[in-house]
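Note that one protein chain is taken out, while the other chains of the complex remain in position.
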Amino acid sequence: MNNINETINKVNNKLKIGIIGLGRIGQVHLAALKTLKDVDVVAISDISPDLIKKTVEEYQIPNFYTDYRLLLHQKDIDAVWICSPTTYHFTQVKEALDNNKFVFCEKPLDAELSKIETLINSYSDLSLRLMVGFNRRFDPDFATVKKRLQEIGKPVIIKITSRDPFPPSAEYSRQSGGIYNDMSIHDLDMARFISGSEVEEVIAIGSKNYTEDIDTTLITLKFKNGIICNIDNSRKASYGYDQRLEVLGHDGMISAENKKITNVQFYSDSNIQSSVLEPFFLERYKQSYIEEAKEFITAIKEKKEFPSTANDALQASILANACGQSLEKKQMIFL
Amino acid sequence: MNNINETINKVNNKLKIGIIGLGRIGQVHLAALKTLKDVDVVAISDISPDLIKKTVEEYQIPNFYTDYRLLLHQKDIDAVWICSPTTYHFTQVKEALDNNKFVFCEKPLDAELSKIETLINSYSDLSLRLMVGFNRRFDPDFATVKKRLQEIGKPVIIKITSRDPFPPSAEYSRQSGGIYNDMSIHDLDMARFISGSEVEEVIAIGSKNYTEDIDTTLITLKFKNGIICNIDNSRKASYGYDQRLEVLGHDGMISAENKKITNVQFYSDSNIQSSVLEPFFLERYKQSYIEEAKEFITAIKEKKEFPSTANDALQASILANACGQSLEKKQMIFL
Amino acid sequence: MNNINETINKVNNKLKIGIIGLGRIGQVHLAALKTLKDVDVVAISDISPDLIKKTVEEYQIPNFYTDYRLLLHQKDIDAVWICSPTTYHFTQVKEALDNNKFVFCEKPLDAELSKIETLINSYSDLSLRLMVGFNRRFDPDFATVKKRLQEIGKPVIIKITSRDPFPPSAEYSRQSGGIYNDMSIHDLDMARFISGSEVEEVIAIGSKNYTEDIDTTLITLKFKNGIICNIDNSRKASYGYDQRLEVLGHDGMISAENKKITNVQFYSDSNIQSSVLEPFFLERYKQSYIEEAKEFITAIKEKKEFPSTANDALQASILANACGQSLEKKQMIFL
Partner (left out) sequence: MNNINETINKVNNKLKIGIIGLGRIGQVHLAALKTLKDVDVVAISDISPDLIKKTVEEYQIPNFYTDYRLLLHQKDIDAVWICSPTTYHFTQVKEALDNNKFVFCEKPLDAELSKIETLINSYSDLSLRLMVGFNRRFDPDFATVKKRLQEIGKPVIIKITSRDPFPPSAEYSRQSGGIYNDMSIHDLDMARFISGSEVEEVIAIGSKNYTEDIDTTLITLKFKNGIICNIDNSRKASYGYDQRLEVLGHDGMISAENKKITNVQFYSDSNIQSSVLEPFFLERYKQSYIEEAKEFITAIKEKKEFPSTANDALQASILANACGQSLEKKQMIFL
């Protein structure tokens, strides 16, 4: 605990941040962090010198490394943002923690439950030191649903729709760990987040339409507090990135509807046309990455638990695995 | 006054109604009256035997005449619905009143202001005996706007959009008395109805796009109570019958938006399509004719003034004429 | 077959109809039939003389009976509308068919699958003679979804939301046969109607919130053609009668959204308020009963199968039973 307190005390004005991994999601986080006034991105690391060069030119970052370990040893860095491929997460998270950095790690924490459990068991104060990137929790619309939940009375049904605009490449699909670990995991986390409870029953059915794997699925959950939940996922929605949430309670309903690109309406002879949806997650969830970074900083400053933790990562992965089992065995899975 | 009280006393259970004129608007009123439980349509009249035959067959009306005077002399009739062409209105209204009938007359009461004034001056209790058909006042949406008006605080701006789906035939257009007397008159009445005040300044500009007359116009009104109002009319709206009302007040805004035929949404690759609007007034204002008839009956039963009177007809016609003058002289008209 | 052809030949101008049962749903059908020009309701029957009296007074029906058998033996009647309590359906349908009447029967045809099967097995041409009242198929919005289905490409997910505004009385609940036979049966039929296929896998989970029975449920179906479907039902939706349908296809999505009572919008300081939904089925599905009656008449005139048959009733009941089993056993049910 000593070390953490030291680290926290260091954080006076601006939090000094290093980013490991400059691929797509790394760029998203870097852009989000650059909009904040109380952080300084002081170092970056990637195995690709080209990516480093491009990023330094655009953002004038003073320190850059091809070896992430050099970044982890840079003394003045308070917090590390791990945006590397999943296979590196476990090692980098551990090393960052052992170097007394606050750590933000993209989901999934690891493909193997046992490794996530190892992390959880190795650090008693992990929820004060490691935040896992379930960015949708910080989307302003979904966060508003969560915040206003008590206004609908006791919740009874949660419905989540989450559909990607187009199926991934065959290669990506193969490496992704399947639809449940790759796509549904976000929605399973959202269901836990909204319900405030843990799942006791899981059922999943699915179909193959665009790929060689299950690419369309319906998941049904029953939570310990009695809430029942349906998630529908599809690897393809030709009309755009469909992201909806709805909660029915004893005294009302609250929903977060899709975001359209414009508010333009076109009145033709045969219909009234409104705008398509935001195309994909970079646009749809742009603000969520900024809010997520703010929450990371706030938690550090206020010395409180991060709002999405290693345990959340573990529970979401357990649920994703249960979906896969249910699909295969055509049975309800009891947790 | 004696006679009216007698007439009122006769009305015990069902109000007995005769309809003069079985054209399009006559059929609309007949269909509306047939949905009500406390009226009996006991007689109809039209110069066309074919129309009479068709109507009797469909609705089994016991009495029918080609001469409307016979209907007016039928003793057991309490109220007469005048749905004949405008040129007959004045004479038939007078004769009906003189036969101690309650009268409903379609707008306009007459093309000439002087005749409407003659009617008003001839019957001291006219507002208890004659209702004029400004059906839009009874549309459930517009009536809701009126009813909830105090919730937005003192009103400051009224905006009315009223566009027909397609321009009338050249012949109709010529006989119609022009866009202000034919179309705008409904909106001018709506503006008076919503404002609860009288106009003191009128300006109109317009353009000819589809016909040889002004077919597109913007009307601006200033009311004595300070409210300012804009009306936009067009003889053509290729996307359907566009009927909207909006009131801005000190503490909020209330609006009545268009009605779509269905609530079906179609999500394509390039847009999200919703249904077109109700095609024209028969569909859009169907319910208003039923509510109008109910209000007619209620006023009789409760011995109170009708909710749209000869004076309303007069004022709307005065405004329509002022619009025409403003357009011609390119000046503000002061009333 | 002779008899049917005779019956069909009798139908020249107006179809002569008798109605058995004048309770709530009987009144709905009577009102719907009275809006149609090519039918005559010539006889009614109910065990309650009061209901008969009230109905004759309102609609001037020439023949009325407290014994439905007299109605079935009235020679000039072409078609019989069975709106009595469920327990009478089987007997009355049989007797009506045996009297060579066309028959419309409200759902459910019978609480017992075996009786429905008996009917199906007893009349080889049953689908030309008996229509079962799945009125929602004829709702203009849902019918539009069905009609335009090919525009979204191969369907993959169907989602149905169907929630009553308030829970039934304890007594009704007890007699209703449970949520699956009472409420979900409509949605199970809708799923079959939209999918154009039969179910092979059923899963249901539920919870008890407002009553002593399951009153909130999620049903998941897998159809033989690969479509997967989610139905969510609740005995209570404090905000009104929530009835939605959505179909995702390879090339788009089509949905039928809720109907609001008005199109009025109220802009306050803290939100923009639109109208509540239609309160319950009498209002929401009013038009569907009219369209249903039209389809009944059209099928007879064109000598084609009715659009909702005894087999549809059987399949929906099989699915409702499967839901109950799945819930109880916490297992997927294979059909």
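As written, the chain order gives the labels A, B and C, with residue 1 at the start of each chain.
The working rule: a contact is a pair of C-beta atoms (placed from the backbone, for glycine too) under 8 Å apart; a residue touches a chain by one contact, two chains touch by 3 or more.
Please read all numbers here as calculations on a predicted model, not as lab measurements.
Peer 1: Thinking of the whole complex, not just what is shown, which of C:176, C:197, C:275 or C:331 touches the missing chain?
Peer 2: C:275
Peer 1: Mind pulling the chain C residues that touch the left-out chain?
Peer 2: Those residues of chain C that touch the unshown chain are 238-240, 260, 266-277.
Peer 1: Identify the residues of chain B touching the omitted chain, counting contacts across the whole complex.
Peer 2: Counting over the whole complex, chain B touches the hidden chain at residues 153-154, 156-157, 159, 161, 163, 201, 203, 205-207, 209-210, 216-218, 220, 222, 226-230, 232, 234, 236-239, 242, 248, 250-253, 330-332, 334.
Peer 1: Which chain A residues would touch the chain omitted from the figure, given the whole complex?
Peer 2: On the side of chain A, residues 37, 58, 140-141, 144-145, 148, 151-152, 251-259, 261-269 touch the unshown chain.
What we mean here is this: only the chains that are shown with their structure count from here on.
Peer 1: With contacts counted as C-beta pairs, which pair of chains has the highest total?
Peer 2: A-C
Peer 1: Taking all residue numbers used at the chain A/chain B interface, answer same if over half belong to both copies and different if under half do.
Peer 2: same
Peer 1: Return the distance between the CA-based centres of chain B and chain C, expressed in whole Å.
Peer 2: It comes to 39 Å between the two C-alpha centres.
Peer 1: Can you work out the whole-Å distance between the CA centroids of chain A and chain C?
Peer 2: Between these chains, centre-to-centre, one finds 44 Å.
Peer 1: Starting from the mean Cα coordinates of chain A and chain B, work out the distance between those two points in Å.
Peer 2: Comparing mean C-alpha positions, chain B is 58 Å from chain A.
Peer 1: By residue number and range, which residues of chain A touch two or more other chains?
Peer 2: Expected reply: 237-239.
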